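The complex appears here minus one protein chain, its other protein chains still in place.
Then we have chain A:
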Amino acid sequence: MDTLIHDAWSWLCLSMGVMLLTTFIMRRQSRQFFTMDVVIRKFSILDLEFPGSPKEIPDIIKGVYALPAAQQKRTLSALRGQLWVDFLFMPAAYGSIFLVCIKVAEKMNPAGTSLFTWLAWLQLLPWLCDIIENIYLLRKTYPAVPPSSQAVHKAYQWLEIVKWGISQVGMVCGLSALLFFWLSGDFEVASLHYLLIIVGETAVFIALQFIPQPGKEPLPV
């Protein structure tokens, strides 16, 4: 752990790289997310993460199985694939937030240090929530899965709130503090090199979005 914290910048570059790579793969997969809801329409992983009712996930999956065979295969493969790739995304994403929080914690006064150290270690919780969420969703990707009970649905909603809430607070507060320390000159100039690496990774990620992908539209019926 000491090595991780000591070389936090290097690890951050690495985890950001993995995060952007897995995001790239997952975005490509999500282009195949179609469901039959009277007519064929797109859906996103957010529709599965924030269902309005217990019926919504089974309805979307039922719609996937109602697609023409070829498209159904593509969509199911992309959906399950994304959920599996997400297992690689998680350590990179929550790890990045952890590293940012740890890095700013060491620059803070005692109260700030303890706050950001807590925030860093709290990232284990959204990671755990994300794992549970993916297992739950993977189990829902089969035909004729019944809707969850109201209690399970509520628990799932809370799981999402915890996951998104803690990770977003960690990310935004960490980045704000990082920005402050950079602007106030509290980091060594050398640390900006790592920032350049991350900017470079992001630029490559953006450029990769323009690579055309065959089969973006649903297969004809």
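To be clear about the criterion, a contact is a pair of C-beta atoms (placed from the backbone, for glycine too) under 8 Å apart; a residue touches a chain by one contact, two chains touch by 3 or more; residues count from 1.
As a convention for this text, contacts and distances are computed from a predicted model.
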Not-shown chain resolves in UniProt (candidates "Patatin-like phospholipase family protein", "ABC transporter permease", "NADH-quinone oxidoreductase subunit N" or "Succinate--CoA ligase [ADP-forming] subunit alpha") to "Patatin-like phospholipase family protein"
Of A:A69, A:A151 or A:L183, the residue touching the omitted chain is A:L183
Cross-chain touch to the chain not pictured, restricted to A:R41, A:K73 or A:H193, is A:R41
Touching the unshown chain, chain A contributes residues 37-39, 41-43, 46-47, 50, 52-53, 55, 108-109, 112, 168-169, 172-173, 175-177, 179-181, 183-184
